[in-house]
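Here the complex is missing a single protein chain, while all its other protein chains stay put.
The block that comes next holds chain A.
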Amino acid sequence: MSDPARSWVAHLRSGGSTPWAEWLRSPGPAGGYDGPVPGAAQLELVRRLAGARPAGVADAAFTTLADRALRRSGVGRGQPDLPLLVPGRTTAPGVGAPPTDPADVPVDELLRIAVGLLADVVVEAGPLPARTLPQRRLLPRRRFHLAGAPVSVDALRTSLAAAGEVEGGWSPEVLLVVRPLDVHLAEVWSTRVQHGAPVRWGTFAGRWARRDVLPPSADFPRIAAHWAGKVGPSRVHVLVDPTLADAARLVGLRRAPAAARDGFDVHALPPAGTELLRRLNRVLNVRVRDDEREGLVRRARALLPARAAAPLALPEPYRAWAERRAEEVAATLRAGGYPVHGDLAGIAPRHLGAAAPRRSEVLSAALETCLVLAAADGAGGRPSRGAEGTER
């Protein structure tokens, strides 16, 4: 009599995505796999990989990726390898993890394996070097300095640099980019994650709120006062939620340059993308040395599925704190005599979006990223070590 578990493994390895319960009702052809039956979480992950597989992933490349997933354990703490629930097959009562239908495996368990798989393929692909800003002209016409929300500032910096306007110079015009405080904090979190930090969003926000302190880039009064001491308050421009055109006008450009999709240093990522990189950082902490990690995170970031940035709200316990701090910041800036472009009320947190990245979206991002790498591998186009300028 054929073993439905093994025939299902063969089905999944070849790119099939039939759920286990359905396979049991009408099993496909027997045979094709004679190894030990992997755990329920590994099998479900491969089934979901098959479901998300784009046309560009060749059969052989998919099977290679599937085998890696089937052979690996989840990273970090979680449930052990869950045995596959096979009707009629009994195990010793009270011993070992309960046999599980793959459809019932929690998303967190799938994520533990998916992130480990991603770490494997990213480490194999190798680090991506950092991009660097172009040099300033020998005799630059405009001198400016950008400060504030790190992701927004990096996007402005990159767009202006592409138009030939590189930040720097003696006694510059200072453009302080202010965003709603919760958006700003999310930008700081994303920036730190993109540089290798493994801290969770809720923990990150809580640390600042409990200490009643703003991150350095969000401490607008301190930044403004610092620059006012150097160049005078009239040259410190507070830009509330600015567009690229606003910044370009203040820099002295007649026409706004084309907006760069990503910054030189950090990208505007949706919460799920940042969360995936955060989980990847946790694995890379134990896999590679400090000096290798950031390049590997850049590699993974470059392969993330393109998604529009979405808002991330502060967890409920910290919202009142953010509202109070935003009011204080606005009042201090108002009293500072700085030219303000926009309404300082815009610093108030907006509380839009979910208060934590959605795990199902993080899993989807992990699957798609692994498949992008598999497609490149199958096409002989694996991102090579040391390749420059391949981000996005």
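Definition applied: a residue touches a chain if its C-beta (ideal position, glycine included) is under 8 Å from a C-beta of that chain, and two chains touch if they have at least 3 such contacts; residues count from 1.
Basically, contacts and distances are computed from a predicted model.
**Student:** One chain is missing here; what is its name in UniProt, given the choices "Glycerol-3-phosphate dehydrogenase", "Phospholipid/cholesterol/gamma-HCH transport system permease protein", "Sulfotransferase family protein" or "FAD-binding protein"?
**Tutor:** "Sulfotransferase family protein"
**Student:** Which residue among A:R143, A:H195, A:R287 or A:R319 touches the omitted chain?
**Tutor:** Candidates A:R143, A:H195, A:R287 or A:R319; residue touching the omitted chain: A:R287.
**Student:** Tell me which of A:G32, A:G206, A:P233 or A:G336 is the one touching the absent chain.
**Tutor:** For the chain that is not drawn, the touching residue is A:G206.
**Student:** For the chain left off this view, which of A:G31, A:P80 or A:G232 is in contact with it?
**Tutor:** A:P80
**Student:** Please give every residue of chain A in contact with the chain that is not shown.
**Tutor:** Per the touch rule, chain A residues meeting the hidden chain are 71-73, 75-81, 92-98, 106, 116, 170, 198, 203, 206-207, 210-211, 282-283, 285-290.
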